[in-house]
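Note that this complex is displayed minus one protein chain, with the remaining chains in position.
Note that the chains are named A, B and C in the order they appear, and that numbering of residues resets to 1 at the start of each chain.
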Amino acid sequence: MATHAATAEGHATGAGHDEHHKLSFIRTYIFSTDHKMIAKQFLLASLLFLLIGGILAGLVRWQLGFPGQPIPFIGSMFSDTTAPGGIILPEFYNSLVTMHATFMIFFAIMPLLVGVWGNFLIPLQIGAPDMAFPRLNTASFWISVPAGILMLASFFVEGGAAGAGWTSYAPLSANPEYSGVHMGQVLWLVSLIILGFSSLTGAVNYITTIINMRAPGMTWFRMPLPTWSLFVTSWLLLLAIPILTGGLIMLLFDQTIGTGFFNPATDGEPLLWQHIFWYFGHPEVYILILPAMGLVSEVISNRARKPIFGYHAMVLAIISIAFLGWVVWGHHMFQSGMNPLLGTSFMISTIIIAVPSAIKVFNWLGTLWKGDIHFDVPMLHALAFVAMFIIGGLSGIFMASAPVDIPIHDTYFIVAHIHYVLFGGSLFGIFAGITFWFPKMFGRMMSPKLGKIHFWVTIFAYNAVFFPMHNLGLRNHMRRIYDPNSYEYLQPLQGLNTFISIAAFILIAGQMIFAFSFFYSMFFGEKAEQNPWKSNTLEWTAAGHPPGHGNFPGGTPHVYRGPYEYSSPESNEDFLPQGVPPEPVRRGAVPREPGFLPTGD
Amino acid sequence: MENWSWMLDESASSVGPQIDRLYYIILVITGIVFVATEVTLLYFLFKYRHREGHKAEYIHGNTKAEIIWTAIPALIVLAIALMSRGLWAEIKDPANVPADAMRVMLEAKQFEWNLTYPGPDGELRTGDDFTVRNRLDIPLDRPTVLEMTSVDVIHSFFVPDFRLKQDIVPGMAMQMWFQPTRAGVFPIGCAELCGIGHTRMRGTLTVHSPADYQAWVNEQVQGAASAAEPAAPAPATQAQ
Amino acid sequence: MTSHATSAEQNMMVPDLTFEPGMKVFNMKLGMWVFLLSEVMFFTSLIGSYVILRFAHPDHFPEPGVVLNVPLTAFNTFFLICSSVTMVKAFAAIQKGDQQKFKLWLLGTILIGAAFVGIQAYEYSLLVAEHFGPSAAGYAPVGRGMEEGGPIVGGPLYGATFYTMTGFHGAHVSIGVLCLIFVLIQAMRGKYTAADHRGVEVIGLYWHFVDLVWIVLFTIVYLI
Partner (left out) sequence: MTTEAQGEHHDPPYMMIFAVLLIMTMGEVGFAFLSLPKFWLALGLCVMAVWKALLVALYYMHLRWEPRRLWILVAAPLPLVVILITAVLTEF
């Protein structure tokens, strides 16, 4: 074979990074192929969408807390088709709820978990020089930008933004005659189709990178849990997103060229849409929680200075949650007219998911047990994650029991569940992640003082907002209703609704502390040390500070042990990095010189 | 304060108590799990908080403990699943629909409920049927079967006090039965987002004593006979 | 990187051995396989909907050959299978370093692939002329060789599912053709060698996958 060798372009698989020429501004900050820069791009963009989603939530809460009253301060800015004189119209309310959920789920939490941490952590934690396909990675971010722009633009088209709920049940979403929204729905569909490509390219990249580019010694069961959970999440993305894309395309055709897949007038099947949506939708909610579980595991083990309890069980639990997640989608459809027998099997599989979730919760508790717990800001958020995820998970058990779901389906009990798992779970996980890895990303510490204020405001306001929603639900307060007072039996609940809304405004305002601290610390924060949390994983000990192009200045690191060897008797200190060879350990675990670490080959 | 309660309002249908019982069982189980886990969490946080010179113990796990805390929740959730399964089958099994039930047709549309009753002949889809809007009147002593259809989008027929909720999918014939257990007037709501007027899609369900019910039917039949008159009394009635 | 003197002969078709053993195939190939799995799910969404809708409403779907032109499409299927063969031939040629044959087979693949798309477009135009369209309102085919104005066969779900599925397959073929053209240009520039023809293998995987999907589609859409 060798005789046929022709021109050598020397493109080594990912590893060759020796040319250190200066890249232009555009190549460094805009169309960068460096996974760390792409992670930062995702971070900023999705925090922006988080803010937008939060503002929309504020408007929703205004209407529910003070129905029919003009929105204060900004009320006059709204057009006559949305909120004339600041008074929200019902169609605008529907759009607000729909877009709130759409931005939060697809444009904030998903990229914050997968786009940010998938990009930032995976190569660094497994000791790879970059992603397997750096340019595809750039594309993955830039594909998502037009999707976001289209989604935002839908507010300004005729008929307003999509208003059929984030689940977009057909035929309401398929036929403009029913909803009064045409262009907005079309943009919603197109935007999500485009966004699907972004997630897909990301998933291909993460999976390939993790399978093929782990540093020597980084065996599967030495991988840090964030990477493990991102790996499993990538599979969920890879296999769930295309199902949604197919459904979105069919719905788009119904909406634009009159096909009638989901339109009963032409014998289409509305339930088919629901099956397709939830076949994607349930794996989706695990996409939104698994990476957060990974981040939280890392933070808890680190700040308790103790090995994660039952590492293998944790990994298996992630995998089995993901597996079971594929066979439970019908629990969103118990009251939909689905075949009741099918409902039974969905009910049983759903309830079983509590078991791997239990393993995770108990193992977190086990990690804290006999630990040496440091209450730093990331740890506070991680602990809040555990405490809140328990509540959200347990409320899931009520709904998983199909007969009990009859009265509580489509009430605020569900809304409470959603926010306990998505805010109490995912978002606290994200806060833990951002505050934990901020020093590695930006080279500066986030202010612990502001961080603590933000944390305490958030945890109290958050519970004041969402805990009473359980009670609203049990009083049969339906979700997605514009004016609860139009039901006589809901009128006594107005006081509670107003209370929730005020708490929500405090919650939203409290987030501004975070926004301020984020940007302030980026430029003026205290300079961080190389390994401020005394962590074991490669990104802190082997990579540059902050990591430069090519990630590992000393060459590909070697890995000698698992990621959670905290307080190991082998070391004089309470940590033992993965890359420190066994024999010099007794001299102290911290590599003082950058060149200390063994290099690959 | 009553609004903060975790108790359910008293139910008014035959399945209500069973659903409520299951709800309370789950409430107790999850309540115990909730308190146990959160208290443990807080206790650990207090007990093992960082103190100078103190080092965490180097423990990787404990297989026995892990097996125990996998098995116990597994058994608990299995029990919940089995209990739910039985009740679900009881509610949904078409074989359980009472044969002597009164049949009423429900047609949902944006944004109203139209209910069609068998007229004096007791048969649906005959000339003497009559239709009322946004109210369902039933006798206390008989089960009722609703034959539900929707003409436009998905609606969901929701009677909180009866623990009844069923989405009505256009193009599908849905059925739901129930047996009231006390007389009274109960709200009906639409629980599935169905467009701009979703909030307005309300109704009332009135459970009459048998005698009152007959009187009501008679009144409606007469109303239907004289439907040509424009000023129909509320609730609006119309002839078919 | 002076060590690259030997890398001219380094076989790029095997994975980078400095890493932990992973999938034992090179990155691009693994990436393509992973991507194809998502394609499986995408077509599942479309084909699955077809199967389900057809099962629920058999009356919408006429017998094979009544509306669709089976001989024409069988011929087109033959084309697509041919293009798979030319593709593997191209791959086999570059494996042996035979640049000339490689380019010829590649060109053949492109031409046949383009022909497939062309024939599909032609088929669409015939069908639309026979009032078999995707939209429910415009659906009015009366069957192949039947009198104009006769009874309409099937129902609108037929048109909707037919055009969505075959259309997205056609789009995949078209994208494949574009990618192959790109590969051909690269081949002209001498990018591929016996030691490194990763691009050829990877685009080949995609191309065969599209062929594979067609095998399934042809059977369930045209024949069943």
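As a working rule, contacts are C-beta pairs under 8 Å (C-beta built on N, C-alpha and C of every residue); 3 or more make two chains touch, one makes a residue touch a chain.
From a predicted model like this one, the values you see are computed outputs, not experimental measurements.
Note that the undisplayed chain, when the full complex is considered, contacts A, C.
Residue C:14 is the one among C:14, C:121, C:175 or C:188 that touches the chain not shown. Of the listed positions A:237, A:338, A:382 or A:542, the one in contact with the omitted chain in the full complex is A:338.
The hidden chain makes contact, of the residues C:18, C:69 or C:95, with C:95. Those residues of subunit C that touch the chain absent from the view are 11, 13-14, 23-25, 30, 33-34, 37, 40-41, 44, 48, 51-52, 55-56, 64-65, 70, 74, 77-78, 81-82, 84-85, 87-89, 92, 95-96, 204-205, 208-209, 211-212, 215-216, 218-220, 222-224.
One chain is missing from the display, and on subunit A it is touched by residues 1, 235, 239, 243, 269, 271-272, 275, 279, 326-327, 330, 338-339, 341-342.
Note that only the chains that are shown with their structure count from here on.
The distance from the centre of subunit A to the centre of subunit B, each centre being the mean of the chain's C-alpha atoms, comes to 33 Å.
With centres taken as mean Cα positions, subunit C sits 49 Å from subunit B. Spacing of subunit A relative to subunit C, judged by their CA centroids, is 34 angstrom.
Of all residues in subunit A, those touching 2 or more other chains are 265, 267-269, listed in ascending order. Listed for subunit C are no residues, as none touches two or more other chains. Looking at the complex, you find that subunit A touches subunit C at residues 1-16, 18, 128, 132-133, 136, 200, 203-205, 207-208, 211-219, 238-247, 249-250, 253, 257-261, 263, 265-269, 272, 276, 556, 600-601. The touching residues of subunit C, when paired with subunit A in their complex, are 1, 4, 7-9, 11-12, 15-16, 18-20, 22-23, 26-28, 30-31, 34-35, 37-39, 41-46, 49, 52-53, 56-57, 60, 96-97, 134-138, 155-157, 159-161, 164, 168, 190-191, 193-195. Against subunit B, in their complex, subunit A makes its touches with residues 90-91, 94, 164-165, 169, 171-172, 178-180, 264-265, 267-271, 304-307, 309-313, 335-337, 340, 343-344, 347-348, 351-352, 354-355, 358-359, 361-363, 365-366, 368-375, 383, 386-387, 390-391, 394-395, 397-398, 401-404, 406-407, 409-411, 468, 470-472, 474-476, 478, 480-484, 486-489, 492-493, 495-496, 566-569, 574.
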